[in-house]
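Note that this complex is displayed minus one protein chain, with the remaining chains in position.
By letter and in written order, the chains are A and B; residue numbering begins at 1 in each of them.
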Amino acid sequence: MSDASFVRTEMLSEQDPPPTSVGVIGWLRANLFSNWWNAILTVLCLAAIWYVLSGLLGWTLRSVWNAGSLNECRDVMIANWGSTHGHACWGVINDRWLQLLFGFYPPELYYRPILAMLLLFAALAPVLFADKVPPKLLYVTAAYPFLMPWLMWGGSIWTPIGVAAGFVVAYLVGRKLGGTASGLVLGILSAVVWWMLWFGLPGQAETFDSGVGRVLVAGLGENLASISPDTAPFWLETVESRKFGGFMLSVLIGVVAIGCSLPLGILLALGRQSNMLIVKAICVGFIEFIRGVPLITLLFVASTLLNIFLPPGTNFDIILRVMIMVTLFAAAYMAEVIRGGLAGLPTGQYEGADSLGLNYWQAQRLIIMPQALKISIPGIVSTFIGIFKDTTLVSIIALLDPLGLSNSIRADTDWNGIYWELFAFIALMFFIACFGMSRYSMYLERKLKTEND
Amino acid sequence: MATMTDPPRESFRLSMLIYDTRYRSLTIQVIALFAFMLLVAWIISNTVQNLASLGKEVEFGFFSEPASYDINQRLLEYTSRDTHLRASFIGLLNTLVVAVLGCITATIIGVLVGVARLSRNWLIARIMTVYVEMFRNVPVLLWIVFAMAILIESLPSPRAFRGEDAPQSLILNDSVAITNRGVYVPEALFSRSLGDVRLFGESSLRLDVSLDLIAIIAVLAASIFVFRRIRAWAERVQNETGNRPTTWYFQIAVLVVPSVILLTALGFHLGKPELKGFNFAGGTHLRNSLIALWIALSLYTAAFIAEIVRGGILAISKGQTEAAGSLGLRPNRIMSLVILPQALRVIIPPLISNYLNLTKNSSLAIAVGYLDITGTLGGITLNQTGRELECILLLMLIYLFISLSISVGMNIYNKRVALVER
Partner (left out) sequence: MQKSVFYGALAAAVVIGGAVGAATLDDVKARGNLNCGVSTGLVGFAAPDASGNWEGFDVAVCRAVAAAVLGDPQAVEFIPTTGKTRFTALASGEVDMLARNTTWTFSRDTDLKLDFIGVNYYDGQGFMVPKALGVTSAKDLDGATVCIQTGTTTELNLADFFRVNNISYEPVPIETNAEAQQQYLAEACDVYTTDASGLAATRAAFESPGDHVILPEIISKEPLGPVVRHGDNEWGDIVRWTLNALISAEELGITSANVSELAGGTNNPEINRLLGSEGTLGDMIGLDSEWAQRAIMSEGNYGEIFEKNIGENTPVGLARGLNAQYTEGGLIYSPPFR
């Protein structure tokens, strides 16, 4: 080996990096001015941001909060700034924000939609944040579909209890017969029989005049002849759905549509994957038809045609009709999301289920669906965001969602002529809600990804 | 086991329909079909009963009656004396126009934004994120209304163009006027026009096809054909001899000269918009409603497309970028030659569904008064004739047909671009 003439025995001491590559300057150089092209773009962007913000912030902040009408607003603007241009009149929001949130829901009952909303979070928590909340909350989830309509529409507690009991009956019967197709069918049939017993047969369904419900309630010591708002236990004042409006209506349509479309969507997705030709054709036909037409045409159907399609004399009110159509709409999209979830499962899961000797429904219930639904949650959340945004379309068929209400508010002589403030408020509310949900969906996607990796 | 004999021949029992897996699926299908047909029959019988009690019957005779309303933005000529069918047809074309324009611009903006979101320039990436989140999380109906309101409030009205020292003037050599009533652009005029040829006679679907346009297209097609022949010839010569003959001047001449001759022969000139009376006259007028809808739909859909493009690019492994970089390609060439072509495979399917969404969302044109098919057939015609059932069912069928055509077309394209896995 050659003899090295020089070997360094101690390390050189660390030197500070050049000042242009660290700290603020370094960051600026790396991220904003890395070459002349980027520098130009940066400057242009800054100019654009300045232009937009200077106009927008001035309008937003130099504004009038306390005014009872647009003319009052204008007077204040003239007094303060000498001109009415470039200033927002938030008085309209100040005046009408409760209406924009709750529509015409009776103010003394506002606690009910608020409670329903809070319960919604409680009910969703075990599904959405499974690892962070006690699993006991699942009971809330199970009860929610029955509690929510009761809270929103009011009436007697026996209605949701009767409906829920029907599901319990269906479950018990289905379980007794084992998880087979006939068990499923018989379970559903027994539930229908139960509901008929409880509520009375259709046609004479004056809720409590007939049926076992009446007998049971009698057994609980109620005076049957006078089941009325005053005597029934837990009676909530009924609120007709046409009193619903504003953001409450948007959220309600969205939640009902997603909630109801989930079981429908599962069935459609299974039907689409099935190898039974006719069942598959019907499911594919339904899904493609709904996905092929704009929601607005379905809403036209709800507003003008649905009554024609139903037996003479039936007459749902428009909000329920819209909920039905939006549910069908959501079901088609939900079916596709769940189909994606099913496709995402490795074939081994299906084969494993078969090798255990499980029949179709058992395999679906115990093995396939729990996994498929779990990986579908981000898709379901995005479907919900889409539906929630699409609820603004109901303003076109004269429902008073926030956008529809903004029109009615402008028809009040006090606020005739106001424009941007209402839209800005509505857009902001939608943004906050949808942005929050999409963040959650992304968080979930990341989590699922790391779990799978 | 080994001594298994022939199984006894089973006689068919009714219970086998349910318990025997060979027959069960058949049973279920028959029941499903039966239930489905029952449902359809139920709806039809209800409809018949209800219509009878309303004293209406399903008939499409109203389509041949005069529509009596005007449509401002239209591709074909139309007056208020034309039939409802003609009005619906004009509306359908309007839907297609905004859908096609929207899809093109949404794709362009979406790809640019999707790439820009991955930019190394921090500010640009952030701004694009803000854009995407803003548009994705606010309902499209609001954006359409916003776009319209911004156009109306921020652009000058035609009056600002009037007078000696007008505050506004036409741009691009006095040929384009941007006003809050829309954009006026020059139109192509021919002083020695060949005239029009009318298809479908005087029916509601009549179509005037300009012979000038046909002539121009024919000449261009011929030029391009010759152009390609020359290139093929040059290539052949190059393959045989190794020398490529110089043909570029000849190629350009083939492309340009015949068209120019034709245009001169037809007396081609531009009809510029001029301020006349209340409005600009002459030129082609793109109404604000069309532009607002176009912009709003493009920007809204572009936000979704941007996310798809970003996802597609991120799905390409970093090794591809590094390998391309080591070959000496510059960043923009890497993007256009290596990353995007591969990302397309991931991008195309969700892109199709976004095109579909855009087309369906174009039905919100009603909010800005752009008379598309929903505004004519499902709007004013429905309103004036009171034929809800006919109008809405037809409207749904038309949308269904458009949607299915787009999916079929794009799926064929998708199959072509899909790379063969190796």
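One rule holds in what follows: a contact is a pair of C-beta atoms (placed from the backbone, for glycine too) under 8 Å apart; a residue touches a chain by one contact, two chains touch by 3 or more.
Everything numeric here is computed off the predicted structure, so don't read it as measured data.
Engineer: Which residue among A:T42, A:S63, A:Q99 or A:S250 touches the omitted chain?
Structural biologist: Within the whole complex, the residue contacting the unshown chain is A:Q99.
Engineer: Check each of A:V193, A:L264 or A:L358 against the chain that is not shown and name the one that touches it.
Structural biologist: Here the residue in touch with the unshown chain is A:L264.
Engineer: Check each of B:V30, B:L54 or B:A323 against the chain that is not shown and name the one that touches it.
Structural biologist: Considering all chains, including the one not shown, the answer is B:L54.
Engineer: For the chain not shown, which residue from A:P113, A:G166 or A:G292 touches it across the whole complex?
Structural biologist: Candidates A:P113, A:G166 or A:G292; residue touching the omitted chain: A:G166.
Engineer: Considering the whole complex, not just the chains shown, which residues of subunit B touch the missing one?
Structural biologist: Touch with the absent chain occurs at residues 53-56, 68-72, 80-81, 145, 148-149, 152-153, 157-159, 180-181, 276-279, 281, 287-289, 366-369, 371, 375, 379-380, 382-384, 386, 388.
Engineer: Name, in rising order, the residues on subunit A that touch the hidden chain in the full complex.
Structural biologist: Counting only subunit A, the missing chain is touched by 70, 74, 84, 95-96, 99, 103-104, 107, 145-146, 149, 153, 159-160, 163-164, 166-167, 191, 195, 199, 202, 205-207, 240-242, 256, 259-260, 262-264, 300, 303-304, 307-308, 312-318, 320, 323-324, 327, 396-400, 404, 407-413, 416-417, 419.
The rule is simple: only the chains that are shown with their structure count from here on.
Engineer: Between subunit A and subunit B, tell me the centre distance in angstrom, where each centre is the average of that chain's C-alpha atoms.
Structural biologist: Roughly 30 Å separates the two chain centres.
Engineer: Contact residues on subunit A for subunit B in the complex?
Structural biologist: 31-32, 34, 38, 41-42, 45-46, 48-49, 181-182, 275-279, 282, 288-289, 291-297, 300-301, 304-305, 307-312, 385, 389-390, 392-393, 395-396, 403, 419-420, 423, 426-427, 430-431, 434-435, 438
Engineer: Could you pull out which subunit B residues touch subunit A in their complex?
Structural biologist: Those residues of subunit B that touch subunit A are 18, 24-25, 28-30, 32-33, 36, 43, 46-47, 49-51, 53, 120-124, 127, 133-134, 136-142, 145-146, 149, 356, 360-361, 363-364, 366-367, 374, 378, 388-389, 392, 395-396, 399-400, 403-404.
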